[in-house]
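My structure is below; once you've seen it, I'll send some questions.
Every protein chain but one is kept in place in this view of the complex.
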Amino acid sequence: MAYTLGQIAEEFGLVLVGDPQIPISGLAALADAQSGDLAFLFNIRYLASAQTSHASALVTTQENADKLSTPLLISPKPRLAWARIAGLFDTSERLSGIHPSAVIHPQAKLGKDIAIGPNAVLAADVELADSVSIGAGTCLGRGTTVGMNTILHPNVTIYHDIVIGSDCIIHSGTVIGADGFGFEPDMETGSLVKIPQIYGVRIGIDVEIGAGSTIDRGALNDTLIGDGVKIDNQVQIGHGTQIGAHTAISGTTAIAGSTRIGSYCLIGGAVGIVDNIEIVDQVEITAMSLVSTSIRKKGRYSSGTGLMPGKLWKRNIVVFKHLNELAKRLRKLED
Amino acid sequence: MAYTLGQIAEEFGLVLVGDPQIPISGLAALADAQSGDLAFLFNIRYLASAQTSHASALVTTQENADKLSTPLLISPKPRLAWARIAGLFDTSERLSGIHPSAVIHPQAKLGKDIAIGPNAVLAADVELADSVSIGAGTCLGRGTTVGMNTILHPNVTIYHDIVIGSDCIIHSGTVIGADGFGFEPDMETGSLVKIPQIYGVRIGIDVEIGAGSTIDRGALNDTLIGDGVKIDNQVQIGHGTQIGAHTAISGTTAIAGSTRIGSYCLIGGAVGIVDNIEIVDQVEITAMSLVSTSIRKKGRYSSGTGLMPGKLWKRNIVVFKHLNELAKRLRKLED
Partner (left out) sequence: MAYTLGQIAEEFGLVLVGDPQIPISGLAALADAQSGDLAFLFNIRYLASAQTSHASALVTTQENADKLSTPLLISPKPRLAWARIAGLFDTSERLSGIHPSAVIHPQAKLGKDIAIGPNAVLAADVELADSVSIGAGTCLGRGTTVGMNTILHPNVTIYHDIVIGSDCIIHSGTVIGADGFGFEPDMETGSLVKIPQIYGVRIGIDVEIGAGSTIDRGALNDTLIGDGVKIDNQVQIGHGTQIGAHTAISGTTAIAGSTRIGSYCLIGGAVGIVDNIEIVDQVEITAMSLVSTSIRKKGRYSSGTGLMPGKLWKRNIVVFKHLNELAKRLRKLED
């Protein structure tokens, strides 16, 4: 794969500064780039790195352009341009055809241009719209439907009666539609009686779900993932929870059941969000925060103590245990 | 699937108020319920919702019944009744028969009424008791045994020599019996030498394990999961750890090795529990707490700071770093 700088400028409508014949064969960061690589300068803070980079050309803004003597591709939205240029160098596997080892129930319905990898399993009444791709070893339960152009990577598991929209990407190891965690103690026997999870999961369009994530089916309503939602790896979403459109959730975050999260939220990695609360639109939660009550006002929220050397930390947490008492003593002194 | 209110009352021994011929075709929450749905009122706090619900009937207590004019199913334990009624509307897939693509070692022993899905793999000396169901793509290692009526969903992985009791449910993506995390530094080579994990995992009866969870095999003793334990999604249980009967563990909680947890504990989501400690019976740990020492008294335990707006949080964690010093200054003032 190699393009000329001129081809890239034309393809994405960018302003070209320099020789259009310069060959571009890859993308790299400023410090790593070699001849033939395209790199970027978005933040002027990295100007020095840009000036010493071996990249053959840079993607940047008009504002930065004057400070650079290398060939340039100029865009008012250089990050977006970069995301699109990167697609030229994407070597992801594209399956084609239906592998003979796939086990497809005779009552499954397949659209046109479907790709199904080896050992994939489609149960009865599965419906795949046109141009769906199902990776090797991926299993779809009875009655599950998948929208146009959606890609399921290998070893994904989708339970029965799940609805997945079009233009989605679901990565390996992810499980959608397993039973929500619902039990009722039976005081006579001491055991926890399972509450059947009779609803499903509905996933909108243009949703990406990372590897090893789990989204449970609901007990009283469907679990809902809005359009354009992006979910990272090892995220857990409980039964009946709703995620608003275009919200992004970073890795290993856990969201308990029956919680409603708004649109355009940014939820950091390793966050915990308890059940049955509500979070409005445009809320940002920083990494490893615990959200244990509803958030009714947009903005940025955090919890935790910050990191410190182990010895210092040990002394401080002893005081934290008596913090309320300490506050009282201070008040007494003030009085 | 549709039942009359009278059929449901009879099936579960409930007191019926209203027309026994009312058709019930589904379950829903009060606010979502439509005609044909059964809903519930457990907590009198939601009385207003119950009074305006479109549900055809409600499950509730005798105490609440007087305040309601809709048809009712009355039980002294309405939550338990609800859990059982929900079973009528459960559309979970039930496998039947042994799919010809399953790879079953000739030395595996199968009971009666076994179901095995496509591409499942049973190694030598695997033993399945009667009515076991093994999902598509699920792999069982050599010598593993599974008790009666147990269901393993698709794409589960069980290593060698694991014992799983009867009436268990194990969801997709879960891995049981991988090697515990045990290494010994070799100072001469600088490398970490693997400690072979020569014991296994024993899982009791009536255990449910969610999707994407991992339970490691032991180095010095079997990892033990007691009867009636319920484990949610993406829970990690380290080698040689013991979980007492009827304990429930919510999603993404991590329990390190050689720890002993009592019976009837409730462990919140995203909790961390360190290795080699002991937790007595009936301990409740709230979400995202870190348990770093043994808990010897039953009750409820927490850690963390609570959530706050990002700017406020940043100022507070600066003070937390000096908390011990601050306590000393207060003491000095008091003196």
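Which chain is which? They are A and B, in the order written, and residues in each are numbered from 1.
Here is the rule we use: a residue touches a chain if its C-beta (ideal position, glycine included) is under 8 Å from a C-beta of that chain, and two chains touch if they have at least 3 such contacts.
Source: prediction; values computed, not measured.
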- Missing-chain contact among B:Tyr46, B:Phe89 or B:Phe181 belongs to B:Phe181
- Message: For the chain left out of this view, which of A:Pro23, A:Gly87 or A:Gly299 touches it?
- Response: A:Gly87
- Item | Touching the absent chain when the full complex is considered, from A:Ala2, A:Val15 or A:Leu333 | A:Leu333
- Note on the structure: Given A:Ser191, A:Asn221 or A:Gln234, the residue that touches the chain left out of view is A:Gln234
- List the residues of chain A that touch the chain left out of this view. 26-29, 32, 79-80, 82-84, 86-87, 89-93, 99, 101, 117-119, 135-137, 153-155, 169, 171-173, 206, 208, 210-212, 228, 230, 232-234, 246, 248, 250-252, 264, 269-270, 286-288, 304-311, 313-314, 317-318, 320-324, 326-327, 330, 333-334
- In chain B, positions touching the absent partner: 101, 103, 119, 121, 123, 137, 139, 141-142, 155, 157, 159-161, 173-175, 178-179, 181-184, 186-187, 190-198, 212-214, 216, 219-221, 234, 236, 238, 252, 254, 256, 272, 274, 284, 286, 289-293, 295, 299-306, 308, 312, 315-316, 318-320, 322-323, 326, 329-330, 333
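By definition in this document, only the chains that are shown with their structure count from here on.
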- Item | Computed distance of Cα centres, chain B from chain A, in Å | 25
